[in-house]
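Working notes, beginning with the structure itself.
Heads up, one of the protein chains got dropped from this complex, but the rest are sitting where they should.
Let's turn to chain A:
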Amino acid sequence: MDKVYSDARSALAGLVKDGMTIMAGGFGLCGIPETLIEAIRDSGAKDLTFISNNAGVDGIGLGRLLETQQIRKMISSYVGENKLFAQQYLSGELELEFNPQGTLAERIRAGGAGIPAFYTKTGVGTLIAEGKEVREFNGEKYVMETGLFADISIVHAWKGDTEGNLVYRKTARNFNPMMATASRLTIAEVEHLVPAGEIDPDCIHTPGIFVKRIVHVPNPVKHIEQRTTRKRAEAAAPAGAGEEV
């Protein structure tokens, strides 16, 4: 069976239905499957639930699907960069479930690995733990979180082969590998598409079993949210983690 589709629209043809749950990879605008997001916009499907760390920015990434009001619910850890999001949320059009970022990542990993639930110390004693089982292990409290599994996952990789094996580039990896495992059908867009056998099997991040459809998107436009640089003369201090608080 050929996994390669000629473009994003044909890769999604007949797949996207109203009310579906879709995972979309990326952190901020880094490593987002933008071409596939546009194809979902063009599909016209509505009342979608998106599981994605962020919600894009106005006019980019999932921001495009907010413009067309195709998203009913977001499961995310941080949505601060999107004015339209705030508007739709405050007016009640958009439902929002916040997950701590590590809990979100692990819920997706667990869902893809056939693990229905797990315990974590993240969020114990906070709003996040309300209504959830709390259990003690070795004298410490942990809250139970459930695995996530979606109808469709859309991911962005740097390189892929015709078998669906994927390689990500730098911090554009982020949520993409777990999301590729955690749906009934995963579609990958890749910047470079090569024949099977060309990628060193030792260097494959996502084995092709997790990827059902693949689209070649050469030279995608990539966006930078916070362009920060230094002058040539400056001392080379590390830039800091810039944790989202």
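Note that in this section contacts are C-beta pairs under 8 Å (C-beta built on N, C-alpha and C of every residue); 3 or more make two chains touch, one makes a residue touch a chain; residues count from 1.
Assume contacts and distances are computed from a predicted model.
J.: Absent chain per UniProt: "Ferrous iron transport protein B", "Pyridoxal 5'-phosphate synthase subunit PdxT", "Ferredoxin" or "3-oxoacid CoA-transferase subunit B"?
T.: Missing chain, UniProt protein name: "3-oxoacid CoA-transferase subunit B".
J.: So which of A:T103, A:S153 or A:S183 would be touching the chain we can't see?
T.: In the complete complex, the chain left out is touched by residue A:T103.
J.: Just one of A:K17, A:K121, A:R135 or A:R184 touches the chain that is missing; which is it?
T.: Answer from the full complex: A:K121 touches the omitted chain.
J.: Could I get the residues of chain A that touch the absent chain, sorted low to high?
T.: The list for chain A reads 27-31, 53, 76-81, 86, 89-90, 98, 100-106, 108-109, 120-128, 158, 168-178, 205, 222-232, 234-245.
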